[in-house]
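The complex appears here without one of its protein chains, the remainder shown in place.
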Amino acid sequence: MAEQIIFYILAAVIVVFSILSVTSKRILRSATYLLFVLIATAGLYFMLDYEFLAGVQISVYAGGILVLFVFSILLTSHAGDKEKPRHWGRLLAAALTAVVGFGLCLYIILNNVFKVANQIWQEPTMQQVGQTLMGTDKNQYLLPFEAISILLLACIIGGIMIARKR
Amino acid sequence: MNVPIEAYLIVSTIMFFVGVYGFLARRNLLTILMSLELMLNAVNINFTVFNRYLFPGQLDGFFFTLFIIGIAAAETALAIAIIINIYRNIQNIFVDKVNNLKH
Amino acid sequence: MDFLSLFVIIPVLMLLGFIPCRNIKQVRAVAVIGATIELGLAIALLFMFLNERNLGNTADMLFMADYLWYPALNIHYAVGVDGISVVMILLSAIIVFTGVFASWNIQPLTRDFFIWLTLLAIGVYGFFISIDMFTMVLFYETALIPMYLLIGLWGTGKKEYSAMKLTLMLMGGSAFLILGVLGIHFSAETADGSLSFNILEIAKANIPMEWQRVFFPLTFVGFGVLGAMFPFHTWSPDGHASAPTAVSMLHAGVLMKLGGYGCYRIAICLLPEAASEMAWIFLLLTGISVVYGAFGAIKQTDLKYINAYSSVSHCGLVLFALLMLNKTAMTGAIMQMLSHGLMTALFFALIGMIYGRTHTRDIRDLNGLMRIMPFLSVCYVIAGLASLGLPGLSGFVAEMTIFVGSFSHPDMFHRVLTIIACSSIVITAVYILRVVGKILYGVCTNEEHLKLTDAVWYEKIAVIGLIVCVTIIGMFPHWVSDIISGSINW
Partner (left out) sequence: MFTYTLPILVIPALMFIFLGLMDNKFKPMTSGILGTIGLGIVAILSYIAAYDYFFSVGLIDGIYQKIIAFNFEWLKITEHLHIDLGILLDPISVMMLVVISTVSLMVHIYSFGYMNGERGFQRYYALLSLFTFSMLGLVVATNIFQMYIFWELVGVSSYSLIGFYYTKKSAIAASKKAFIVTRFADFFFLVGILLVSFYSETFDFISLTNPENNELIMKTAGLSFLGISVLSWGMMLIFMGGVGKSAMLPFHIWLPDAMEGPTPVSALIHAATMVVAGVFLVARLFPVYYLGTPEVLTIIAYIGAITSLFAAIVACTQTDIKRVLAFSTISQIAYMITSLGVSGLAGHEGLGYMASMFHLFTHAFFKALLFLGAGAVIHAVHSNEMSAMGGLNKYLKITNITFLIACLAIAGIPPFSGFFSKDEILVAAFHSDKILFACLYFCAGLTAFYMFRLYFNIFWNDNNKEYEHTPHEAPFVMTFPLIFLATLTCVCGFIPFSHYVSADAMPFETHINWAIASASIGVALIGIGIATKMYFKKSEIPDKVADTVKGLYTSAYHKFYFDEIWVFVTKRIIFEGISRPIAWFDRHVVDGFMNGLSWTTNFVSQKTKNLQSGLVQDYVTIFIGGALVIVLIMILI
């Protein structure tokens, strides 16, 4: 019961703040609302017993990315800047797309019968995570890991190149 | 496991389409990027939920989420670098003003 | 190396020759030398052809050569000439030659102008020597493209609009044309079962009637656009009016003939059954062209517009006669192409010279030029008389051959159309004399114009050259009509 209450609270936070985040006129508030959404998501991970993921979520997203966002917002806008509303047609089109998409997905979700596994759940240990990440067997992820590493490297270099003053 | 899988999925779907709305409707490049983060997050939730509920013996969804977070971080950093660059050039970051190549 | 390819190679060499040119004199030198060689070759070709025929060579095409250049689709570079091509090549050579003199002082970018003009010439010569449909279409397009630049860059008035209109309409026509040509290629059942683009092979092959019905209108309209067939003629007035002198000359004199030539060589000769079945539709359209163009010319005030409409009328007569589908009328049609090419080039040359001096082509602003520039005026009168079909000048023989040929259909439909077409000789007289009376006669009231001078030597070369040709054909039509009618196997 408590689990459900917590879930609904988290769900409410996610829904409300994500909507606020995309509708707020002030960009810094958007970023703040986004922070709440990300933290609530981390909460969901906790509920699903993925403590490691939740940690990553909070440290990388909430701690890293969002800080980047806040910095760049401070760099590119001035206090009290308000975004001008866009053409109603575009807003309508966007809303329509979102609503229709949501409707379709909802329909699919509700009509699909999920075969929930009855297996006993064991939280993956750190050792397990590390080995899976570094192994080369079936269902192990060394190659993607390396690919991501290269991607990150490329991003670092690219970021430096792009942001560099000319 | 008292919460049905559908509940998680509905939450993530709402989050995703809110992100879609934000992506389509906002003018500020940074908000667009944030909407993108929302969408990625929604996807992450789905991955973990499916992993947890349907294939509890495996770690695929887990790792995908992990990778996506990594990529999202990299992508955000890069995108912000570009956005700041644009800001330097045209003094704003509104998506409909970025049309120098068009004209 | 065969003889006919020289007609294409010489202009290519001219193009190369233009590259190192540093000043206008060198450009002129290259252009004149090239054009003269071409003219010499054309005359040589004429005599070689006559000689072969005299020796009893009765093949359809003479001086043939054939190189396979794209085996996958069986496309050849195949050349060969019959009497019709020979006179057309001669016509092109004469007009290119005189056109060079008529654009003696073209400014700016003289070199580029001549480069494009030469490219156009390549297209024209290539078209007339080819006997492979694909190569023909290739050269056809080659001739069209330079037109756009020549008008758009060196033209006058609303030149961009005209150039665009002309190019688009002609391209639209060639879209039909390519469709038709490919259709003929794929539906022709040759003797050995292979697909061919060669005209001679297709002529022997059997094309099923239901396909002919489809491809005849396509090819005929495709070429008909260039032949200024009603209602696809509207590019002609605007295009001619905006084009520089030499381009008008070449365009009306030679390029419009590609239309008639193509209609004959591809649409009519390759699809004879469909031609005789569907001729009546196009006879109506071309019959309208003839009268309509003439009436249209009466009301115009711009000299070039008058001439452009007159071209619509005369070229309409060419297609009209071709569709009569008998040897006499077709001979007349080819002669009319020749004659119209020469006299309309003469007209445009003269208009260009008058315009170059007075800076107006509006007949309301011009009068009394006879006193001021007697040479040009007299030549203008001669051109006018040729146009209205005065015996002794080329227009008469062509028109009379056409009328006699067309009238030899015993049924009412053809005869009534012939009579209607005949009436154009009266209307032509009206608009020609109106212009002559208006701009040449009378007393010049414009102070500016009184100071103008008559033609200079290079202009005289162009004009006299054309007049001599018009007169020779008019006085001694026998040789040219024999060459032509000897090549029409209808």
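Chains here go by letter, A, B and C, matching the order in which they are written, and residues are numbered from 1 within each.
Assume a residue touches a chain if its C-beta (ideal position, glycine included) is under 8 Å from a C-beta of that chain, and two chains touch if they have at least 3 such contacts.
Since the model is a prediction, treat every value here as computed from it, not as a measurement.
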Displayed partners of the chain not shown (whole complex): A, B, C
Of C:74, C:156, C:408 or C:446, the residue in touch with the unshown chain: C:408
Residue touching the undisplayed chain, where the options are C:4, C:84, C:279 or C:370: C:370
Contact partner of the left-out chain, one of C:284, C:429, C:452 or C:472: C:429
Where the missing chain touches chain A, by residue: 90, 93-94, 97, 100-101, 104, 107-108
Absent-chain interface as seen on chain C, which is shown: 165, 168-169, 230-231, 233-235, 292, 295-296, 298-300, 327-328, 368, 370-371, 385, 388-392, 396-397, 400-401, 403-405, 407-408, 410, 418-419, 422-423, 425-426, 429-430, 433-434, 437, 440-443, 477-478, 481-482, 485
Residues in chain B touching the chain absent from view: 20, 23-25, 32, 95-96, 99, 101-102
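Please note the rule applied: only the chains that are shown with their structure count from here on.
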Chain-level touch network, classified as line, ring, star, complete or other: other
Chain whose Cα centroid lies at the greatest distance from that of chain C: A
Centroid distance [mean C-alpha coordinates] between chain C and chain A, Å: 73
Chain B contact footprint on chain A (complex, rising order): 1, 3-4, 7, 11, 14-15, 18-19, 21-23, 27, 30-31, 34, 37-38, 41, 44-45, 47-50, 53, 56-57, 60-61, 64-65, 68-69, 72-73, 75-77, 83-84, 86, 90-91, 93-95, 97-99, 101-102, 105-106, 109-110, 114-117, 119-122, 124, 128-129, 132-133, 139, 141, 144-145, 148, 151-152, 155-156, 158-159, 162-163
Chain A-facing residues of chain B, complex: 1-3, 5-11, 13-28, 30-31, 33-35, 37-38, 41, 44-45, 48-49, 52-60, 62-63, 65-67, 69-78, 80-85, 87, 92-93
